[in-house]
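Apart from one protein chain that is not included, each protein chain of the complex appears where it belongs.
The block that comes next holds chain A.
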């Protein structure tokens, strides 16, 4: 798997360099790429830069260039860069607690989704029964629903049973939302693994479950990692569910950022939000860089068979 994708990436890069010519076509395509990069990356870079300024600079009504030079930041703090936003968010507003909450929610959502998804996806991929198809169709239908439909339906029972506002409830709802997707994705990964492998393992002396564990799962790692990543992103980025189902002390990162923004009357809070946004985005970049190969191979594998 690894060697295959390595060579697939390496070969075009080398030959591209060797054949490089500056034709009008390449100029246009390079310009388009550059334009796209600016449009896509600018908000992130702008936010990152601005997170080290004070609000009167970053949201200046007088001159937008204040955000670049930090006139008011120098006036207020004596230096063009300040960590005031980060300090306020992490220390004053205890943003670290939201990070821990997010960590818990994301971790359990991913683990539970993957456990059910691999077992269920394997069973559906190997079952010759007709209802396997209809189960997958039902999963697709649930997948297509807006997340908020599930949440509003859950609200009343959760209040009645007094389980509203706590993390486990949110984890369960996130798993419910995420499960159809993981099931589909892993199902198509399992379909790519020939049935002969399980059967061979079973003749060699495995039970069905041992065949799954010793033979199928080792081959499935790229699929499991990709699916896990997508589950991670869903749980990490979710707003609809976490905002409505969590009490303020149990809030995860995204609703916490939202509540920083919601209190614009008090000066300085918006900068907390900006600093928190940067803090929340950074780990995503690291994650994508670390797992980019799995994501790419996983995406194509899913696309061909999905």
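In this text, a residue touches a chain if its C-beta (ideal position, glycine included) is under 8 Å from a C-beta of that chain, and two chains touch if they have at least 3 such contacts; residues count from 1.
Note that in this section contacts and distances are computed from a predicted model.
Missing chain, UniProt protein name, picked from "Glycerol-3-phosphate ABC transporter, ATP-binding protein UgpC", "Chemotaxis protein CheY", "Transglutaminase-like domain-containing protein" or "Succinate dehydrogenase/fumarate reductase iron-sulfur subunit": "Glycerol-3-phosphate ABC transporter, ATP-binding protein UgpC". When you scan A:115, A:152, A:207 or A:281 for touch with the missing chain, the hit is A:207. If you put the hidden chain back, the residue from A:103, A:146, A:168 or A:194 that touches it is A:194.
Residue A:219 is the one among A:219, A:233 or A:270 that touches the chain not shown.
The set of chain A residues touching the chain not shown comprises 194, 196-197, 199-207, 210, 214-215, 218-219.
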